[in-house]
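Only one protein chain is missing; all other protein chains are in place.
Residue numbering begins at 1 within each chain, and the chains themselves are lettered A and B in the order written.
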Amino acid sequence: MKNYLSISDIDNLSEWVKEAQKLKANPKADKKLGADKTICLLFFNNSLRTRLSTQKAAMNLGMEVMVMNFGNEGWALEYGDGTIMNQNTSEHIKEAAQVVSQFCDIVAIRAFASLTDKEQDEAEVVLNGFKKYTSIPIVNMESSVGHPLQALADAITMEEQKTKVKPKVVLSWAPHPKALPHAVANSFVEMMQLQEADFVITHPEGYELNEAISKNTTIEYDQKKALENADFVYVKNWSSYTDYGNVSNQDSNWMMTMEKLGSAKFMHCLPVRRNVVVEDAVLDSEQSLVIEQANNRTYAAQIVLKKILESLSKR
Amino acid sequence: MKNYLSISDIDNLSEWVKEAQKLKANPKADKKLGADKTICLLFFNNSLRTRLSTQKAAMNLGMEVMVMNFGNEGWALEYGDGTIMNQNTSEHIKEAAQVVSQFCDIVAIRAFASLTDKEQDEAEVVLNGFKKYTSIPIVNMESSVGHPLQALADAITMEEQKTKVKPKVVLSWAPHPKALPHAVANSFVEMMQLQEADFVITHPEGYELNEAISKNTTIEYDQKKALENADFVYVKNWSSYTDYGNVSNQDSNWMMTMEKLGSAKFMHCLPVRRNVVVEDAVLDSEQSLVIEQANNRTYAAQIVLKKILESLSKR
Partner (left out) sequence: MKNYLSISDIDNLSEWVKEAQKLKANPKADKKLGADKTICLLFFNNSLRTRLSTQKAAMNLGMEVMVMNFGNEGWALEYGDGTIMNQNTSEHIKEAAQVVSQFCDIVAIRAFASLTDKEQDEAEVVLNGFKKYTSIPIVNMESSVGHPLQALADAITMEEQKTKVKPKVVLSWAPHPKALPHAVANSFVEMMQLQEADFVITHPEGYELNEAISKNTTIEYDQKKALENADFVYVKNWSSYTDYGNVSNQDSNWMMTMEKLGSAKFMHCLPVRRNVVVEDAVLDSEQSLVIEQANNRTYAAQIVLKKILESLSKR
């Protein structure tokens, strides 16, 4: 495997999940694999779980880690071709990407959607800029359109928790005061499309995700109906995709409650706003998997890095 | 030992001081103790000495270190129970604490007093939030009401420097242009209460520390009288505790001078404002112990981490 940019870079999901579970049982087993290899984590946006779990995963594999908050610590980057750079950007992605790739063996990047310019967000200028100009493997730590490390952690969590071969899984939109990206929802949808599951998305009308991603996944606008007999309920807010980045709906009736959840397991990527996205009772119940999802972020990152390191050593 | 939250977590001070001195003589002696163990340093406030000395102590013990500036790099945390989180906080301490504890074996936290809300400061919402919701050991890197790593370094320094069994020690308030917390003064007072010493606090009227901490320690409002025959003079500013967080007195007559110091040793936790808190001549004299206090921060942190690691390995 060269890069881990999206779910489609997983060649065999069930095998990856099994290997991740092995790593979880024995996190330091491959500590020699990453010896004398360096990973650089570049954050263009804030991060808690991704920051710590990816560092931890790399250290479990014996790698050296360099963390950089690109926005505060480095230079404002230019992405346009042919730009006369006499304004606010000090360095072009062409140079930045090539330069960074000389100081490490793997680069991991977090760069959120702006939610103001759909075209630019979908072009994934930061991630694809690095992909275009760098020679080393790239790991997506959440980009404009995807968060595949989260989705992989979610798959590991569901594998651990499921009690039937083909569970019913519902992705349920929730209200939120701020405009949030589609990345987590997108990657979860893509992940579910690889799984044996009865998968439904529920959200208010006008909150349809990109059809190129949701494809023929069932959309049920009636949340109550969607949640019937659910085994897993994944709750997440996103802003409008069609009316790009807009927050037209903050209807608290969409908040997840114990009553709505029934006996299903509750999932969320975190951070989560309590009593806005989901009521306290759900998060504080034994049905909540959110802490275990976060825990599995380490092993999702670790299996990804392990696959990349194995590819590197074969070259 | 589980946590190091305050001086009261030290089970045997004189033994800890002796062990710290052994570590100082041979800092890498226990390098295998922390192998494959990770510490996460979470800074909610700025730090120089604590940042570097705690990292250094952890590395001396062979630990892996992750440093995070929570305010800039993560999410604004909510501490209230039952809050409808539709305002500025993005993540609840319940989730944050549980999540962080999955990525490391020990968490160290710095979270200063606000000095605006006494009740909230005394509740130590950050430190106690982590204590309540995390399963891993916690180290206090300065909280609202205490700075026990500093006080332990001070105890090591005094042990090295004292020339009599029961020295006279004076904690002398000093003027400062900004409102400063009580944490350093509190922990120093608590530390002195464990020591064989003739201990006096001197400060202007109205600057009494929390009586629950100062207890029956002698308070002498006449600085000159307090300083008579002192062996150690610990100088520190703090804002008013009774008129919480207020700076009603900036009287430069309280500044420490060579004349006032006499032949005593001078101590301060740093950073210190020269010629406001203490005159240049004192800091530049051989009677100043401030650099050695800072040096001992490493061994204070190291003995704390060593004790915790030893507890972990017994579980």
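Simple rule for what comes next: contacts are C-beta pairs under 8 Å (C-beta built on N, C-alpha and C of every residue); 3 or more make two chains touch, one makes a residue touch a chain.
In this text, all values refer to a predicted model and were calculated from it rather than measured experimentally.
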| item | value |
| --- | --- |
| Chain not shown: contacting residue from B:38, B:53, B:202 or B:223 | B:53 |
| Absent chain, residues of subunit A that touch it | 36, 38, 40, 64, 66, 68, 72-75, 78, 82-87, 89-92, 94-96, 98-100, 102-104 |
| Touch residues of subunit B, complete complex, unshown partner | 28, 31, 43, 46-49, 51-53, 55-56, 59, 69, 72, 177, 270-276, 280, 283-284, 290-291, 294-295, 298 |
